[in-house]
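One protein chain omitted, others in place.
The block that comes next holds chain A.
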Amino acid sequence: MAPKRAREQAPRHVNATKQTLAPDIITKRTKRHLEELERSNYTEPSITLDDDGEGAISGKNRVRQIVSDKRYLNDPNAKKKKSSMKVRTALLYRKNLATLIEESRIAHLPCHVPTYLTAAAPPPHLPPRLLCSVCGYKGAYKCKKCAMPYCDMNCESVHAETRCERRVI
């Protein structure tokens, strides 16, 4: 494998805006970062059983194939049987967690019933600490454009060249 120097790849941003960011934009940026940290893959093609080269990676809009049906485990005891309606439905129609939460109606349960939605840890009681978004050291300053913390002039310039505003939408 051939890892590449990441910093050299990063696009430079020159279109500077003058004003500091509104708090809701920072909140949005944080939310998006936390969502990225949930990903199973950085790039997200779907897996099929088609093993010859690039054809294995198919696009999102292809008709869904069931991978579990196509398996041959060479088990002489494995009997080929037809799955029940409910099982076939579960295999064919995948729902994401947000949809399942919606359909479970746990949001509509009486408020004394604890659920996934009520079990989150309480908000932090300590004030947040600033850590340099470039090197991880204590970040005493915040970027005037995007409010990300940095520790010194060196990290400030790395930040400005590489990452400034990249997470802002």
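Just so it is clear, a residue touches a chain if its C-beta (ideal position, glycine included) is under 8 Å from a C-beta of that chain, and two chains touch if they have at least 3 such contacts; residues count from 1.
The working rule: contacts and distances are computed from a predicted model.
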"DNA primase large subunit", "NEDD8-activating enzyme E1 catalytic subunit", "RING-type domain-containing protein" or "Actin-like protein ARP6" - which is the UniProt name of the missing chain: "Actin-like protein ARP6"
Touch list for chain A against the chain that is not drawn: 1, 3-7, 9, 30, 33-34, 36-43, 45-47, 49, 51-53, 56-57, 66-68, 71, 73, 75, 77-78, 83-84, 86-87, 90-92, 94-97, 100-101, 103-104, 106, 112-116, 119-126, 128-129, 131, 134-138, 162-163
